[in-house]
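The next block holds one structure in the form of structure tokens; read it before the comments.
Left out: one protein chain. Kept in place: all the others.
And now, chain A:
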Amino acid sequence: MTLPHAGPMLEIQHLTVSYRNHPVLGDLSLPPLLPGELVALVGPNATGKSTLLRALAQLVPASGQVRWDGQDLLALSTTALARTIGYMPQSLPETAALNVLEVTLTAMQAQDLPAGKAQLAAIAVLERLGIDDLALRRLDQLSGGQRQVAALAQAIARDSPILLLDEPTSALDLRHQWRVMNTVRRLADDGHLVIAVLHDLALAAQWADRILVLDRGCLHACGTPQTALTPDMLRAVYGVEARVQRCEHGRTVVLVDGPAGSPRT
């Protein structure tokens, strides 16, 4: 990208997050992230992927600079932040006696819409995700996969320009996985900046514009799926010997042969 970008972009510089004096993210700087991009955040367990999303959503104290559209995201008020960021946490609420539509409406309260308008907008969100038939079903009557799609509805309900999704497909079967990733892709195409933590590298390769590889709180690699997903990266970051194969239609498949240093099978 040689041309300077005109519109808003997310700039993360020297972001540091510590938990009990133990740095989870140390001085993390990322290349600018742009609206319209679907960015996959990958890396082994406990490398700070969720922490990065939580820091951007002001859920953990962080220092450094995070700028969006000329604003300091780390200093934004809770209401202003809710209008800028949609966040989908990993865990799903289980016991609340609320139905899917109520939960979606609850997620929209920072917008201060009149009731009728808000209800229509909430239904539209559910239709977009293909769960409008679940609108009046209570959360505790949903399957894990349905709850996850309902959780995605809460994150996108405010139509905020930045969407942070923490493993949006972890509980989903293949059909729902495709449906959710397709929706997420369209949200990016509509001009949202979507940052999604994904464990499934094949999904990341299939849907993302860019892949950010985090390793122990630091950026290990950043680039298109083709440039970021390499056997060298997988050995260095995940500690595995793996082959990365490009199939027809440009799909990427990662085949793991064993722990790093083991002979190929």
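General observations
Rule of thumb we're sticking to: a contact is a pair of C-beta atoms (placed from the backbone, for glycine too) under 8 Å apart; a residue touches a chain by one contact, two chains touch by 3 or more; residues count from 1.
The rule is simple: contacts and distances are computed from a predicted model.
The subunit not displayed here is recorded in UniProt as "Transport system permease", chosen from "ATP phosphoribosyltransferase regulatory subunit", "Hydantoinase/oxoprolinase family protein", "TonB-dependent receptor" or "Transport system permease".
Summary of contacts with the chain left out: across A:A46, A:A75, A:L136 or A:L255, the touching residue is A:L136.
Contact with the chain that does not appear here is found for just one residue of A:T79, A:S143, A:Q245 or A:S262, A:T79. The residue from A:R67, A:R185 or A:R216 that touches the chain not shown here is A:R185.
The chain that is not drawn here is touched, among residues A:N99, A:Q146 or A:T169, by A:N99. Where chain A meets the chain that is not shown, the touching residues are 54, 57-59, 78-79, 81-83, 85-87, 89, 91, 93, 96-99, 101-103, 106-110, 119-121, 123-128, 132-133, 135-136, 138, 154-155, 159, 182, 185-186, 189, 207.
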